[in-house]
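Here the complex is missing a single protein chain, while all its other protein chains stay put.
Chains here go by letter, A and B, matching the order in which they are written, and residues are numbered from 1 within each.
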Amino acid sequence: MSSELLPHTLEPHPVTGMYNGKFGLWLFLASEVMLFGALFSAYILLRTHGDFPSHEETTLNYKIGALNTFLLITSSVTMVMAWASFKLNEPSKGKLYLWLTVFLSVAFLVIKIKFEYLHKIHHGITPDTSTFYAIYYCMTGLHGLHILGGVIVMLYFLLPGFGLWRKNPEQFTNRIECTGLYWHFVDLVWIFLFPVFYLL
Amino acid sequence: MASSIEEVRKSVRLYLMVFGALGVLTIVTVLASSLNVSVAVGVFVALAIASVKGTLVATYFMHLLGERSTLYWVLILAAFFFLLLILIPVMMHSETVHLIDQVT
Partner (left out) sequence: MSSDHTHNPGFIRKYVFSVDHKVIGVQYAVTSLIFLFFGFSLMMIMRWQLAYPGDAIPLIGGWLGQYLVDNNGVLLPEGYNALGAMHGTIMVFLGVVPLAVGGFGNYVMPLQIGAPDMAFPRLNMASYWVYVLGGIAMLASFFVPGGAANSGWTSYPPLSVIANVDNAHHFWNGQTIWLLGMVLLITSSLLGSVNFIVTIVHLRVKGLTMFRLPFFVWAQLVTSFLLLLAFPPLEAAGVLQLMDRAFDTSFFMPTGLVVSGVVRDEYAGGGSPLLWQHLFWFLAHPEVYVLILPALGIIGEIIANNTRRPLWGYKTLVYSVVFLGFMSFVVWAHHMFLTGMGTTMSNFFQTTTMIISIPSVVILTAMLLSLWNASIRFNVPMLFALSFLPMFAIGGLTGLPLGLSASDIQLHDTYYVIGHFHYVVAPGTIMALFAGIYFWFPKVTGRKMSTLLGHLHFWPTLLFMNVIFGPMLIIGLRGVSRRLWDQTEYVLGAEVQGWTVMSSWGAWMLGLSQLPFIINFFYSAVAGKKSVENPWKATTLEWAAPSPPPHGNFAEVPVVYRGPYEYSVPGAKEDFQPQHLSDAKLS
């Protein structure tokens, strides 16, 4: 079945107001809410239940965290600008913004891995050090994987996938919109991870 | 749903304003964490600020503002079950208290 023939691939459904891809992506995000919900729940449990190191005992550097928060927020803006540019039929601007997003997210990952994970591991702080680090590595690691996934998708649309823009700009823009929804969600998760791990 | 060209053009300015707000709030939350308040207040303030930021991202960047009720229902459902998950530690906490009661 070629998907051009499927209803609502492009035009929004009259009741839901969404095209298929967007609805599907939102459903996926709903499941992500549950995924991270379970992890936040685990965090609260570990923290309130016993042997959890106090904030003073942990050694996360909030400055690095804040810098990374900044990078991600900025990448969210460049992402939404990329979508707006494609929507306004300005593909070169859109591409530029998308590249900027990729750049910012890679910067995020590099900082996270080089100056946080590797640095910590170098000092012998690994997931089994305490339940704090266990959940820290787990949640930020999973979040990092989400970032990585997003970067791969963006690179796909910038390089081999860009051909779709010439064939069907509307569909291409829709896909950028979906990528954006995902991206903002990943940003949103970080907005909570940052205070939870670095500030509290 | 910012669909027409005009609307998109207008919303670009909005995005930049939201960006500014998110940046300011990040600074505020860092500053607030250095205040000398009790843990409970600290947690409350930090989560409140994060929630405001999250809401900004969802309503403007993710265009939740312009969506229809189908999506709202799905998200309300997910939010409800999310709350249930978050309540698990509370439930388990009541259980420890209960056991301690029995011991003492």
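Methods note: a residue touches a chain if its C-beta (ideal position, glycine included) is under 8 Å from a C-beta of that chain, and two chains touch if they have at least 3 such contacts.
As the structure is a prediction and not an experimental result, all values here were calculated from the model.
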{"item": "Residue touching the undisplayed chain, where the options are A:S31, A:S54 or A:S92", "value": "A:S31"}
{"item": "Chain B, residues in touch with the chain not shown (by the definition above)", "value": "70, 77-78, 81, 84-85, 88, 91-92, 94-95, 98-99"}
{"item": "Residues of chain A (touch criterion as defined above) contacting the omitted chain", "value": "1-8, 13, 15-16, 20-21, 23-24, 27-28, 30-32, 34-39, 41-42, 45-46, 49-52, 126-131, 134-135, 137-138, 142, 164, 171"}
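Following the convention adopted for this analysis, only the chains that are shown with their structure count from here on.
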{"item": "Where chain A and chain B are represented by their mean Cα positions, the distance between them in whole Å", "value": "16"}
{"item": "Sites on chain A touched by chain B in the complex", "value": "12, 15-18, 23, 26-27, 30-31, 33-34, 37-38, 40-41, 44-45, 48-49, 62, 66, 69-70, 73-74, 76-77, 79-81, 84, 87-88, 180-181, 184-185, 187-188, 191-192, 194-196, 199-200"}
{"item": "Residues of chain B that touch chain A when the two form their complex", "value": "1-2, 5, 8-9, 11-12, 15-16, 18-19, 22-23, 26, 29-30, 33, 39, 42-43, 46-47, 49-50, 53-54, 57-58, 61-62, 67-68, 70-71, 74-75, 77-79, 81-82, 85-86, 88-89, 92-93, 96"}
